[in-house]
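Right after this comes chain A.
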Amino acid sequence: MEFLELLNFYIIPGLVLGSIYALGAVGITLVFAILRYAHLAHGDIATLGAFVAFAAVTLLGLPVYAALPVAMVVTAFAAVGIDKLFYDYLRERPRIVTVMASLGVALMVRSLVQVIWGVDAESYIRGIARPENWWGIRLKDREIVTILTMIGLVLALQLFLMKTKWGKAMRAMSDNPNLALLSGVDNGKVVFLTWLIVGGLCAASGFFLGLNTELKSMMGWQMLLPMFAAAILGGVGRIEGAVLGGLIVGVAEEVSVIFIPSEYKAAMAFVILLLMLLLRPTGLLRGKVL
Partner candidate 1 sequence: MEWIGLLNYAVFMAIFICIYGLLALGLNIQWGFTGLFNAGIAGFFAVGAYASAILTTPEAAGRIGGFDLPVPVGWAGAMVLAAAIAWPIGKICLRFRSDYLAIATIGVAEIIRLVVKSEDWLTNSARGVTNIPRPFGDLPYVQSQLAYLALVGGILLVVYLLVERQIAAPWGRMMRAIRDNELAARAMGKDVPFRRLEAFIFGAALMGLGGALFAHLNRAITPEAIDPMVATFLVWIMLILGGSGNNRGAILGVAVVWVIWSFSEILTDQFPPEIAIKAKYIRIFLIGLMLQLVLRFRPEGILPEPQRGVSGKKDL
Partner candidate 2 sequence: MLEVENLVMEYGGFRAVDRCTLTAEEGHITGLIGPNGAGKTTLFNLIAGAIEPTSGRIRYMGEDITHLSADKRFHKGLVRTFQIPHEFHRLTVLENLMMVPGHQAGESLFANWFAWGKVAGDERETERRAWETLEFLELTHVADERAGNLSGGQKKLLELGRTMMTDARLVLLDEPAAGVNRTLLRKLEEKIAILNKERGYTFILIEHDMEMIEKLCHPVICMAEGTVLIEGDFQTVRSDPRVLEAYLGETVGDAA
């Protein structure tokens, strides 16, 4: 097979898909590291984000890319609200209870989307967009935007976590929650910030999935498992790990078609994951806290 073909039809789609997974996986890893549970509603909150953007496009008539920040902000506050309503009071309980609660939230958010927007496929831009040809490399604008925005958001998040006071507080909380409290960190505020960020990232990942394909009410749920695989693959709690994991899962899914029957493509994420757990349970980058 030609190199360009491999690049155009396997690697690039893989990277775009990987970027979408990465945005979700970063959120999952944040929740895992700071709040310490597996958040099963992640995919459906991403769906919500995608549809909020859709509403912004259709109802407010915003240009597509302008809908992204709107969706991120709205979803961020929705995530904060969900935390306040459904997770907050379970914080002292065994974690499994919160995991179950997040499953309940997943069902609720999804059915809400289905009631409001229906179950039909929708898209931000009607029609199709053919890729540009850059010296043989075929790329669409929206793909470039997807990858660049992902990189931009993750870098911004990294900078925030590394440089700002509240970013440090979040890292401290994920490192040693009790000690963070003793250092004067208000854990309520950290949780609030975490959900704000996680909600925003969720919306971005849903938005880009919708942009590159269509919006469907089940889209997020179907992304949940690859996103979890990416987070664990990269080492739980590692932002850059989640990005790396997302990209690997994305590319592996696409490239796998060359080697295995394509109906098993969906299993690729898990095969990688199981291998990873067998060989290096801590993930690619040694995980645990931020």
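Regarding candidate selection, all candidates are chains of the complex that A comes from, given by their letters.
Here, a residue touches a chain if its C-beta (ideal position, glycine included) is under 8 Å from a C-beta of that chain, and two chains touch if they have at least 3 such contacts; residues count from 1.
Being a predicted model, the structure only gives us computed values, none of them experimental.
Student: If you had to name the candidate from 1 or 2 that touches chain A in this complex, which would it be?
Tutor: The single touching candidate among 1 or 2 is 1.
Student: Could you please specify the touching residues of chain A with respect to candidate 1 in the complex?
Tutor: For chain A paired with candidate 1, touching residues are 32, 37-38, 86, 89-90, 93, 96-97, 100-101, 103-108, 110-112, 114-115, 225, 228-229, 232, 261, 263-264, 266-267, 269-271, 273-274, 277-278, 281.
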